[in-house]
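Only one protein chain is missing; all other protein chains are in place.
Chain nomenclature is as follows: A, B, C and D, assigned in order of appearance, with residue numbering initiated at 1 for each chain independently.
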Amino acid sequence: MASKGSRHRNRRPKYRVGEPPGTLKTDPNALPPSLHIIAYGPESYREIEEPNLDNVADLRKQWPVVWLNIDGIGDADTLMRLGRVFDIHRLALEDLVTVHQRAKTEDYGNRLFVIVRMLESGEAAHTEQLSIFLGNGFVVTFQEHPGDCLDPLRKRIREGLGRVRTMGADYLAYCIIDTVVDAFFPYLDDLSDKLDTLEDDALSRPGPDIAARIHEAKRNLLVLRRAMAPMREALSMLLQDTHHMTDATRMYLRDCYDHSIMLLDMIESYRELVGSLLDVYLSSVSNRMNEIMKVLTLIATIFIPLSFLTGIYGMNFDPEVSPWNMPELQMRYGYPVFLGIAGAVAAFQLFMFWRHGWLSSSPAKKARVKSSDGDAAP
Amino acid sequence: MASKGSRHRNRRPKYRVGEPPGTLKTDPNALPPSLHIIAYGPESYREIEEPNLDNVADLRKQWPVVWLNIDGIGDADTLMRLGRVFDIHRLALEDLVTVHQRAKTEDYGNRLFVIVRMLESGEAAHTEQLSIFLGNGFVVTFQEHPGDCLDPLRKRIREGLGRVRTMGADYLAYCIIDTVVDAFFPYLDDLSDKLDTLEDDALSRPGPDIAARIHEAKRNLLVLRRAMAPMREALSMLLQDTHHMTDATRMYLRDCYDHSIMLLDMIESYRELVGSLLDVYLSSVSNRMNEIMKVLTLIATIFIPLSFLTGIYGMNFDPEVSPWNMPELQMRYGYPVFLGIAGAVAAFQLFMFWRHGWLSSSPAKKARVKSSDGDAAP
Amino acid sequence: MASKGSRHRNRRPKYRVGEPPGTLKTDPNALPPSLHIIAYGPESYREIEEPNLDNVADLRKQWPVVWLNIDGIGDADTLMRLGRVFDIHRLALEDLVTVHQRAKTEDYGNRLFVIVRMLESGEAAHTEQLSIFLGNGFVVTFQEHPGDCLDPLRKRIREGLGRVRTMGADYLAYCIIDTVVDAFFPYLDDLSDKLDTLEDDALSRPGPDIAARIHEAKRNLLVLRRAMAPMREALSMLLQDTHHMTDATRMYLRDCYDHSIMLLDMIESYRELVGSLLDVYLSSVSNRMNEIMKVLTLIATIFIPLSFLTGIYGMNFDPEVSPWNMPELQMRYGYPVFLGIAGAVAAFQLFMFWRHGWLSSSPAKKARVKSSDGDAAP
Amino acid sequence: MASKGSRHRNRRPKYRVGEPPGTLKTDPNALPPSLHIIAYGPESYREIEEPNLDNVADLRKQWPVVWLNIDGIGDADTLMRLGRVFDIHRLALEDLVTVHQRAKTEDYGNRLFVIVRMLESGEAAHTEQLSIFLGNGFVVTFQEHPGDCLDPLRKRIREGLGRVRTMGADYLAYCIIDTVVDAFFPYLDDLSDKLDTLEDDALSRPGPDIAARIHEAKRNLLVLRRAMAPMREALSMLLQDTHHMTDATRMYLRDCYDHSIMLLDMIESYRELVGSLLDVYLSSVSNRMNEIMKVLTLIATIFIPLSFLTGIYGMNFDPEVSPWNMPELQMRYGYPVFLGIAGAVAAFQLFMFWRHGWLSSSPAKKARVKSSDGDAAP
Partner (left out) sequence: MASKGSRHRNRRPKYRVGEPPGTLKTDPNALPPSLHIIAYGPESYREIEEPNLDNVADLRKQWPVVWLNIDGIGDADTLMRLGRVFDIHRLALEDLVTVHQRAKTEDYGNRLFVIVRMLESGEAAHTEQLSIFLGNGFVVTFQEHPGDCLDPLRKRIREGLGRVRTMGADYLAYCIIDTVVDAFFPYLDDLSDKLDTLEDDALSRPGPDIAARIHEAKRNLLVLRRAMAPMREALSMLLQDTHHMTDATRMYLRDCYDHSIMLLDMIESYRELVGSLLDVYLSSVSNRMNEIMKVLTLIATIFIPLSFLTGIYGMNFDPEVSPWNMPELQMRYGYPVFLGIAGAVAAFQLFMFWRHGWLSSSPAKKARVKSSDGDAAP
C-alpha cells in the first residue's frame, strides 16, 4: 500500500502556486526525454533514434512529413530547445509538462496544439497525456513514458500500408488521434465482460467483495469519462479547423468524432448498469439477511416455548406437600401427554409459518434471470 | 452460460486499433451476404434472388425504384463491389461493417446514408444495425442477419397497397425507417405488461427474484434508449434534408419523428416507474424483515423471562438445610401460584405489545393499492 | 385483476407495424362517433344532436362560429367523411385515431390541428386525447369517450356569459384548451391533500402500505407530467401562431401558458416531496426495527445470563459424593444470596442499558413535526 | 390537525374550471381591501389611510411619486374600480387575485406588472403574493394580508433617508422588490443555524425525529426555491426593460438580480447538504442497529451454549441404574471441572469476539468530526 501511495504522489503534478506563468518547471520525477524521428514520403521513409536537433531543418526540407516523438518530459532545457526549433509557444510548452491537462485543441496560428489522453495498459483505468503539435510538414508528439499504442501506425508508415505515406502531416496527426481514441474500445470491451461476471455474481453469489468491485468499476468509468468527454470537445473543435486540416482529413476526423460519441455513450450506459448492479446487490444482501433471520426465528419460536414447557416440569415443587403441586408429574400418562402437547405446539407453529410462506425453500436458488442473453451493449 | 458468453463475444465488433482508416475489415464471424432485389413501378414489380450485380444498371433504367437488400455483411469483396456499383463512399462501407454504430444520417452528396437500429425479436432487448443508402431511384439496405420486420412493407409493394408503388425511392426509404421505428411499440407494450405484473409482485409477493427482474427491465430500457435516442436525432436531420427527400415524404417523416419522441417519452416513463418499483420492493423487504423480527421478539420476550422463572424453581437448593432455601417449593399452593404469576407476566407483556401496536395482524395483506386501474401509459 | 388487465389491453393503441402510412385504421374497441353541434353568434345559438353532415356548410354560412364535437372515434367511414367536409389532412385524421399522442400543435395551412390531453375523472390519473381542428369559423373536436370537462363552457355559450359569444372560433379553441388545462388544478389539489395525509402517516404510522401509496402518487405524477410537459410546448407554439390566432386571443393564451408552467412547477414540487416522503418512511421503518431489536436485546441479554445461573443450580452434581460438588446448595442462605446476585446482575445490565440510552421510552411518539402548518404549495 | 387542514384549504386558490377568462372572481375567504397611500417628493411626503379613489388623480398631479398599497384582495368591486382608476388590464387583475402565481414581469405597454413572492414570518417557509403595478409616477401594490417587510422602506421615505425621495416611481418599485428579495437572507441564515444543529444531532444523537426534521428542511427549501427561481427570471426580464426602468435604477436592479442568484446558490447548497445529512443519519441508524445486534449476539452466543451445558447436568438420567448414566455427577471434582469448562468456553468465545473486533467499545462516541468549524456557507 505504501508503494501505491508513493507512486501516486510521484504522479501528481507539482502545481505551481504563485510561480510566474510561462515558467517551464518540469517535474523532477519525470523521465528525461528520448527522441525518435520517422520522416517519410510516398516512396520511402527514414528513422532516426536520438536525432541531432540541428539537422531537423534539413530533414523537413527533404521529406514531406517528419514525425518527431519524444518519450519523457523531464528535462526543461531539451524541451525549450525543441520549442525554439519547432517554434512552439511558451504556454504550450508549459501545458505539455503539466501532465494532468484535459484534452484540448488550441490554435497558435502557425501551429496546432492538441492534447489527448492515451489509455495506459493495466486493469485500472489510467491515462497518459499525449501532446501533439502539428505544423507545416511535421508532427511533434510528447509522451510521459515510453510505450504507447501507436506501434501499428508506425508499422503502417514503414510498410506503406493504407494511404498514410501519400498524405500530409495533418493526416498523420489524425491517424495518431484516431489510434488513441480507438484504443479505448478494447478496454471497454473487457470492462463489459467484467460487468457481465459481476452481474452474475451480484445475483447469485452476493459476497461482500461485490461492493468493492462495483466501486472499482465506477472509478474506472469515472476516469474514462473524464478522459473522453473533453476529447470529444477537442475533436469537435478540430473538425471546425479548416486552417490546418484539409477537407479529406476532416472527413476522416468526423468518423473519429463519431467514435468518441459512441465511447461516451457506452461509458454512460455502463455507469447506469453499474448503478443498477449496486441496487441488485444491496437487495441481495437484504434478502440474505431475511433468510438468516427467518431460520433463526423459525428455530427460536418453535423451541423457546417448548423449552419453557420442559422448564415447568423440571421445577421442584414438592408434590408430597400438597396435591396442588405439579400433580401432572405423578400421572400415569403425564410424560406421553407432555410429549404430545409439545409436538402439537410445534406442529401448530410450523403450520402458521407455512401459512405465512416462511417455509418455502429459499427461492433465491431458482431466481435466475431467464433471458440472460441480454446485454447492455446492443 | 458458456454459450451466452461466447455468443456475446461473437457479437462484439473487432475494433481495429491502429488499422489504416478506410480499411474494409469484415468480422470473420459475420454471415456471407445474400442479396435480394425488388424493383417496382406504379404498374408492376419484379423480385430477383441473388441478382447478378452487372444487371443492376439495366434494372435501374427499367424500373422507377429498385430496392436491393443484403442480409449478412461478412464478405469484404462483395461489399466493395456493391460499393463500386452503387457509388458508395469507402467510409460509409466501413461504418456499415462496424455493426455497433449509433443511428445517424450522413449526406454523401449524391447518396444519403442512414443507419438505424432494428429491434430483434426475443425477450431481451437487442438491436441489429440496418444501413440504408438512398440514391436516385434506388435504395440499398444492409442487415446483419436474415429476418427482419420489413415483410409487411414487402407485401405492400407486391400487392400495391397504399401509395408506396406510386412514389419514389425516398418514400421507400421513409417506409423502411418508419417500419423499424414502429416495431418498438409492441416491445414496449409487452414491457408495460411485464411491469404491471412486476408491480403487483413487488407489492404483494416480494420474492428475491424481483430485484433481478427489475434489473432486467432496466437493462432492456437502457438498450432501447441507446437505440432510440440517436434515432430521433437522425430523423431530425433527415427532416431537414431537402436534397434527397421530397416535401411529401418529409411530411410523413415528421410523423415518424413524432413517434420516436413518443417512444423516448415512454422509455423514460418506464425507467422512472422501474426506479420507483425498486423502492417499493426494498421497502417491502424491510417490512417483511420487521414482521419476522416482530414474531421473534414477541415469542422470545414472552418466554425467556418465563423460562427464567421455571429455571429458578428447577434449582436444587436444599430446603431441608434451611428455611431460607426455596420455601416456595414446599408451599401448598406453590405451583398454582407460580402458574398464575407466569400467566400474569405473559399477559402483561402481550398487553404491552398490543399497546405498541405489534399485535396487529400483518397489514401487508390488506395494503393493496385500491385504484389499481391506474397506468403510467396514459 | 383480470378485468383490469383486459381494460388496459383495450386501451392500448394497436400500433400498426408495416401498415401503409396514412391508413385510417380505427381501434375496433373504440366507440362509434356521436356528433353534436353548437352554432352561435353574439345574439343567439343553436344546438343540433347527430347533425346531417350535408347541412354543415349551410350552418357555417348562417352562424359566425360552429363547434362540432365528436365523442367516439371508432368508425373510419364517418371520420373520413368528416375529413372531407372540413378539409382535414389524412395524417391529422390518423393522429386523431392513434389515441396515445403527445399534446402538439400542427399547422396544416388552412387548418390548425391541436392535440391536448384531458384529465379523466377518477382517483388514478388518466388522460384522454382531445383533438381540436380550428378552421375559419368553425372548431371540430374529437374525444375518445363521452363526458368531458367542457360543460361549463357549453353553458357559457348557451347563456351568453363572458365574451365567448362575441368572439371568433379561435377564442372558442382557446376556451376549450384553457378549460382542459385548468381541470388539472383540482386534481393536483386533491393530490396535495393526499400527500399531507401520507406525510402524517409516514411520520407517525409507518405501515407497510405507505410504500404502495407513495408509489401510487409517483405514478400519478408521472402521468400528469407526461401529459402536461408536451402541453406547455404545444401552448408555446400556439402563442407564436399569428396566422390562426388573433392578438386578443393570444393575450389570453399567454395566461393559459403561464398556468401550464405553474402546473409543471407544482408537479415537480410534489415529485420531490414524494421522494422525500419515501426517505422519511424508510427511516421510520429502520427506526421501528431498531425499537423492536432493542426490546428483544434488552429482554434477552437480561434473562439469558440469569437463566444460565438458574441452570447451574439446577444441575444434579451429587453434593454427597464430595464437598466440591455444589456446596452452595447446602448453604443456609444459598437461595437468598442467589436471588441477590441475580438481581444485582439484572440491575447492572439495566444500568448499562440506561447509560447507553436504550431505556429512554420510544421518542418516536414525541417526534411530531412541530411546525406542521408548513406546506410545499406556497 | 383539523385546524391545520382547514387553514390549508382556505389558502388554496379556488381554481376556476370553465369560468369565462377575465372573470374577477375573488376568494370569499380573502380579506377585504384596506388602502394606504404615501405620496412624496424630494421635499415632503403625505400619507392617507383609506383614501377616496376619486382624489387619486389630484394626488398624482401634486406629487412626483404616489404609492398606493392595498392589503387584502377579497372585494372584486374595489379591485375593478382600482383597475379603472389606474388603467390596469383585466387579465392582470385576474392574476392578482389568483394568489398562487409564480413571480413574473409583464409589460402591459403603459403599465409594468410585476409579481413577486414575499416571505411570511414563521418557522415554516410560506410566501405571500405581492403584485406591483408601475405606471408613470405611481406604484400600486397588492398584498394578501396586512403586515409585510416593507416598513423600513416606508420609514426611509418618511425620514428622507437614502435617495428614494429624490428618484422616480421606478426606483420605488426597485426598492420594494429589493426589500422583498433581501428578506430571504435572514430566513436562510436561521435555516443554516438549524442545519448546523441538525448535523450535530444526526452525527451524535440519531433519534427518530431526525428524519422528520430533515424532511421539514427539505420542504422549506423546496418552497424557497419555488419562490426564488421565477423571481430571478422576473428580475432578469426587468433588467432588460428599458421602457419603464431608467438606467440608474437598472444598475441597482443588477445588484438585486445578483442577490437572487446568490440566494438560489445558497438554497441549492443547503439542499445538497440536507441530502447528505439524510445519508449520515441513515448510516447512524444502521450503525446503532449493528451495535444493538452485537450486544445481543455477544450475550446470546456466550450464554446459550453454557446453558446447554447446565441443561445436560440438570438431566435426571438415573446414575444408579447404570454406570453409563451421567457418571460425571458422581465425580469428586465434577462441579469444579464443569465450572472450569464453562469458563473456558466463555473465555474462548470472548477471545474470538475480540479477534473479530466486536469487543471494541462503541467507537461512535469518539467519532466526532474534528474539523467542525467547516461550514457549507463559505
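Structure notes:
The rule is short, and it goes like this: a residue touches a chain if its C-beta (ideal position, glycine included) is under 8 Å from a C-beta of that chain, and two chains touch if they have at least 3 such contacts.
A quick note: this is a predicted structure, and the numbers were derived from the prediction, not measured.
Across the entire complex, contacts from the unshown chain go to A, D. When the whole complex is considered, the residue among A:36, A:81, A:104 or A:163 that touches the unshown chain is A:104.
If you put the hidden chain back, the residue from D:237, D:289 or D:337 that touches it is D:289.
In the complete assembly, the contact with the undisplayed chain comes from A:91, out of A:57, A:91 or A:344. Looking at subunit D, the residues touching the absent chain are 149-153, 155-156, 161-164, 174-175, 178-179, 182-183, 185-186, 189, 192, 196, 199-200, 203, 251-252, 255, 258, 261-262, 265, 269, 272-273, 276-277, 279-280, 282-284, 286-287, 289-290, 293-294, 296-297, 300-301, 304-305, 307-308, 311-312, 314-318, 321-322, 324-326, 356, 358, 362-364, 366-378. Even with one chain removed from view, subunit A keeps its contact list with that chain: residues 1, 4-5, 7-8, 11-13, 15-23, 91, 94-95, 100-102, 104, 117, 122-127, 207-216, 218-220, 222-223, 226-227, 278, 281-282, 285-286, 288-289, 292-293, 295-296, 299-300, 303-304, 306-307, 309-311, 313-316, 319, 326, 328-336, 338, 362.
Definition applied: only the chains that are shown with their structure count from here on.
Minimum number of contact steps separating subunit A from subunit C: 2.
Comparing the contact residues of subunit A and subunit B by number shows a mostly separate set, under half of all numbers used being common to the two copies. Here the CA centre of subunit B is 40 Å from the CA centre of subunit D. Of all residues in subunit D, those that touch two or more other chains are 314. If touching chains are joined by edges, the resulting network of the protein chains shown is an open path.
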